[in-house]
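Only one protein chain is missing; all other protein chains are in place.
Each chain gets a letter, A and B, in the order it is written, and its residues are counted from 1.
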């Protein structure tokens, strides 16, 4: 059995060698930053919400990312057709329920999608994952009001219900699927001060899912890479602005030595 | 009576302690950058134009920012319902009439909104404010063709007509409401070469309005913070690209000493 480092390195090399297309229906806050993160790690991003081209784009994609940050009708309309095409083609789907709990629309939309489709990975913050699992707790905007550890039971329940991997991002990331679970430590306290780094983790889940059919391993790889790159970036950053730029540089440069030195996964 | 520095520090500490949600219906050029500025200063941004969730999101927000940079119908449709919900809930509203004077649509849209609703703060460049006040002068795109000082009388008239605070951004910022007015100096000549720093000032007006019910004080705080952070950033920047990044770092780091050293307000 491969160690985590070996597994993640193998996937990282596959991303860099194959440049898988990651199709994203995503929000207009993070189109640019998640595209840059995908390019930095070695994937080939395409962003669209044009329903007419969804089936064709899914056909050339290694993964589909559905991010609910912009819940306007013109974005939502593309999601069901894209997800159906992905299921038909065997393309893994990553769902990011941005702001679940903050409004009825942001809660009902991901619940509806999960009821109609099979997800590979669901990634959110503690408030979002707890909302989807039916905790009844609300959220306050798109930033979490709960801690990762509070969400652990809810994440496990959500993962079982939908037979998918679930990621709860936070100071420590939690990854779970079936009986497997892991906590990923590292990163930087500055990271929540940069918009869309959660969405970036979701995008990287797509890149890893495009080369690894095991959703738990793919999600773990994405979380580790975010934490390691965030830590590398924070060492060069003077604040959240410079952090974001150094993060892309770190995603681009990140190699075996960085993973061996910095990976902190608890089972 | 508090000095300007004391007032702004108190508001800044309140933003950082309470992390108020600032809901923005804004343009697709600046979603990412204004979200980052809001996070850097300590607020919690949410961007949406989904009409179905406006009332709910207003209900968890400390301020509503309506920015007219993207005047497409799917964005405009959310503005009246959001603003009505804000009025009902007592949530302050900041309006940015981007490009007023550049097209009939960009002139008529903010005039219509101001006729139907009560604004807390209106922030624009000289051309935009003069257009709203009925100067009859045109604009050339979204960059101002007039100087701040030319707009002073118009700004005062607009502030009286709508009983709100008005900000004219420029080499010197002008803030006025009723009999009060102030000029804010500082910043950097590089700032107009970064897209959306006017929109960023608008977003910060929202953050300050969320913690200070006095629109004039909130607007003054936002202008001062932009000028001080811009000046701090310019000292580290080699051009407009690096300026933008250092600006977020400065917004994040900005403290009492920076304000005391750099604040330049003329009454």
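Convention: a contact is a pair of C-beta atoms (placed from the backbone, for glycine too) under 8 Å apart; a residue touches a chain by one contact, two chains touch by 3 or more.
Predicted model, so just to flag it, every value in this text is computed and none were measured.
J.: Looking at the full complex, which residue from B:5, B:55, B:71 or B:253 touches the chain that isn't shown here?
T.: Missing-chain contact among the listed residues: B:71.
J.: Would you indicate which residue among B:153, B:241 or B:255 is in contact with the undisplayed chain?
T.: Within the whole complex, the residue contacting the unshown chain is B:241.
J.: Which of A:193, A:227 or A:246 touches the chain that is not shown?
T.: A:246
J.: If the hidden chain were put back, which residues of chain B would touch it?
T.: Spelled out for chain B, the touching residues are 27-30, 32-33, 69-74, 99, 102-106, 140-143, 192-196, 237-242, 244-245.
J.: With the missing chain put back, which residues of chain A would touch it? List them for me.
T.: Interface residues of chain A facing the absent chain: 19, 21, 28, 31-32, 35-36, 39-40, 44-50, 52-53, 56-57, 60-61, 74, 244-250, 252-253.
Convention: only the chains that are shown with their structure count from here on.
J.: Need the CA-centroid distance for the pair chain A / chain B, whole Å please.
T.: Here chain A and chain B have centroids separated by 32 Å.
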